[in-house]
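Missing here is one protein chain; the remaining ones are kept as they sit in the complex.
So, chain A:
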Amino acid sequence: MAPTGPRNASGNTRATPRASRGGISKRRAPGKTDRDGDVSMDAAAGSGPNGGPAAGRGGARGRGRKDTRGTTRASSRIAENVKNFVGGRDSVATSKALFNKVTLKVSGFQASKAAQNDDGGRRALTDFLERKASKDKKVTIGKSVMDKDYFWISVNKGDVPDFLRLTGFIMAGAPITVEETDEKMPDVSSTTLELKAKLTEVLAKRYNPEQRLLDLSALGTDEILRSMDVFSQGSRAEKAFRALLRIATDQYKTGDEKKEAFQAVSIARNDINDVGQVFQLAIELPRLKRLDLSGNNLDTLAKMSKWRHRFKNLEELHLTGNPVTALSDTVSELLKWFPNLQNLNSQQVRTPEEVAESLKAQQPTPIPQLPSNLRDGDNNVAPAFLQAFFPLFDTDRDRLISEFYDDDSWFSLSAMPGTGRALPWKSYMKYSRNIQQIGSRSASTQQRLFTGGSLIADLWKALPPTRHPGMDQPNQWLIDCHTFPNLADPSGQGFAMGLQIIVQGQYEEADLSANVFGTRTFSRTFILGPSKPNNPPPQHPYRVMSDQLTLHNWTPAAAPASIPTITAAPQQAAIAVPVAPQVVTTLPVQPAVSDDALKAQLIQEVSKRTGMTAEYSELCLSGTANWNFELALKSFEEQKGNLPPTAFIAVA
């Protein structure tokens, strides 16, 4: 299948964005040049034969200099048009006016070197024709279609002679013929359909549903493909290979379906000398388990390196008959490349246990998370406080202040606006502190440290209403509590016990200013100390000394719904955090959701929302979105104009 020489021997590696898409395409207008302006200025400079400048200068209205110039332009343009009309020459103006399109067909290019390009020489030929036809004016080609025999082009009627005279010109080593035709430009969709039908026929014989095997071996000997003459040149063979793969996999919408349908692929005996020639396989079927590459012409590992980070699920690989198998480090390298590889050239190279170990080695060790822990000295202060605190914060913040805060209590909040969030941050940013940004803002930062119950109460009135999950839902909370001994007792009698409580969780919020509802993740640190003896009732034995609220980007790991409820399954970070056996299990943390299952779910959801294939959905999620569903959707919105059609699930 591959060309025998290096891939770029024929100079066909130029990126041709349009190239791989067969079929009809509308030529883009060339870069806009102020053609009229140029023409008129040139004509004016020549003090036109039609008296343009003179007419301008001697104009009855007798305008100033600036206007004279304008008049010069306009009149010389008219002069130009008149000249062209009289001379019977095509001009920009007339061709624009007539706008008649004529179909021409070009032949002979098939023998040129350019025909070996990925696009069959289409781009080179278009450039050549336009350049050569544009002798003393700019000439462009409209629609074009390339089929087996002809390159069909649509040109302006006035430009026809410029193209017809190109017959006999040599394009990349081959003389071409340009002829006018009354035939209709072939409907490309029928050509494509015909091609597709043939390739489908090829595939039908080559798919084994029992073994889930797609046998694309020895394509060069396939009768149908030979009749289509797709393997005469390497680049066309590569294109055909991509087309075959696409047709084969197109009917499967998700990565899971593809993985089920295609567990094994053979591309043996195709004269492949670099896996780059069949790279598409790694894109279309990334989760392949068995791959047969035997009987090809791969001679070094470098020729396989494009697949180095691909096929993570590959268990079986056949390379027999490739010179690379004779190299000493091939086996050890391939074992590194493919963490699941067990069988190489029908030899067991790794046991399933070893595979498990190599997989484990590839994954970062998760940082274990113990469950919530209330080490509050067994006096039940922390649970009592938390159970009172959050319901009151949701319903009656003033009362909360009067219960637990006094004139020396501190409150501050720290928020950072995330991207792609449904919830606005505006309500918080006015009060948010970030001491990282000291300097110019330190004064305002100081102001944002709220001291005393009444100030704090005022601030809380300005914050959006919240609803925290009930304390009876332990998997919604992560709580740490510590005592610390050396707090000065407010009664002035030595030291008293303090309590530090760190709470992590999420709450529902209604941002009334924007009329938006949503969820936020928060961390809140309290320092509780003994009450002052002269506090007004109600008397709790302790008070809030410090209350620090940090808001995070909410990370809806597996929640597809835009407005989740607190009764929904608890969210988990994208990374699996295994829960160690509980030590003091007042408030256990929910078991971790497996990483892979979560990702699969996310991919499926993104695919559903965007219409993208599973591969592209995965790309979208794993990129800057970092498995954040909302971010992935946002980046999709930004990028969707740039995505190739292959990014989307074909609509039947």
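In this text, a residue touches a chain if its C-beta (ideal position, glycine included) is under 8 Å from a C-beta of that chain, and two chains touch if they have at least 3 such contacts; residues count from 1.
Here is the rule we go by: contacts and distances are computed from a predicted model.
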Identity of the absent chain, which is to be given by its UniProt protein name, from "Nuclear transport factor 2", "DNA damage checkpoint protein 1", "Lysosomal dipeptide transporter MFSD1" or "Multifunctional methyltransferase subunit trm112": "Nuclear transport factor 2"
Residue among A:Ile502, A:Val516 or A:Leu643 that touches the chain left out of view: A:Ile502
Option touching the unshown chain, where A:Met416, A:Ala462 or A:Leu512 are the choices: A:Met416
Of A:Lys143, A:Lys306 or A:His482, the one touching the omitted chain in the full complex: A:His482
Those residues of chain A which, in the complete complex, touch the missing chain: 364-373, 375, 410, 412-416, 432-436, 438, 442, 445-446, 449, 476, 478, 480, 482, 484, 486-488, 500, 502, 504-506, 521, 523, 525, 527, 529, 545-546, 548, 550, 552-555, 570-575, 577, 580, 589, 622, 626-627
